[in-house]
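Pasting a structure here, questions to come.
Left out: one protein chain. Kept in place: all the others.
Then we have chain A:
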């Protein structure tokens, strides 16, 4: 029983930035664009740090997969209260094709290597909106999962999770070790203020390569095309109900 929590954080384009599609339609413009930690990952980090502050877990380890710049995201997690970081170096073409399957393989390998009790991830990333990594990680490790968590309570060696589902809220009790994915209302993430960032500079970030973990990064998916959503058509104004019916008939809708 190590009491260690692994938190996955992803570096994504900042939520407030207006996304532009590349002229060749192969992806979105990322060069020179502001990046930050995925909002759901922030909530995940906050939950892990809260568990540590309540002394329910002993250590919080922040993990990110990506190029050099992913270290900034890990630093933010450290500033929020994580104890140490692990940067899994993935760059170039491997990074372009990095998806939930590869990340979940990496997380599973790290969970075994670090002897983690709980893995907390954001429910989905705001750039790819996959909502798959948590679920795949749990399947690879054969661990129970508490996804879309809006409330997490540790109860002995079990975890009570209140999940946000379409019909309302569902409460489940799962064994540890387990994988949790954070939903919007789980908590209010703290801001990584300047003094905390300064303190976090002393914390360690280990460098790992996917090959060291025995993970194959080849992707079976190929992005064919990326394009803007269709422009919204301007609406038409009509004077009377007869006009409305007439227009609908014209368009062949009635």
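Descriptive notes on the structure:
Just so it is clear, a residue touches a chain if its C-beta (ideal position, glycine included) is under 8 Å from a C-beta of that chain, and two chains touch if they have at least 3 such contacts; residues count from 1.
Going forward, contacts and distances are computed from a predicted model.
Not shown: a single chain whose UniProt protein name, out of "GOLD domain-containing protein", "Trafficking protein particle complex subunit 11", "Complex 1 LYR protein domain-containing protein" or "Protein FMC1 homolog", is "Complex 1 LYR protein domain-containing protein". From the options A:68, A:188 or A:216, the residue with contact to the chain not on display is A:188. Mapped onto chain A, the interface with the missing chain covers residues 15-16, 39-40, 126, 184, 188-189, 191, 193-195.
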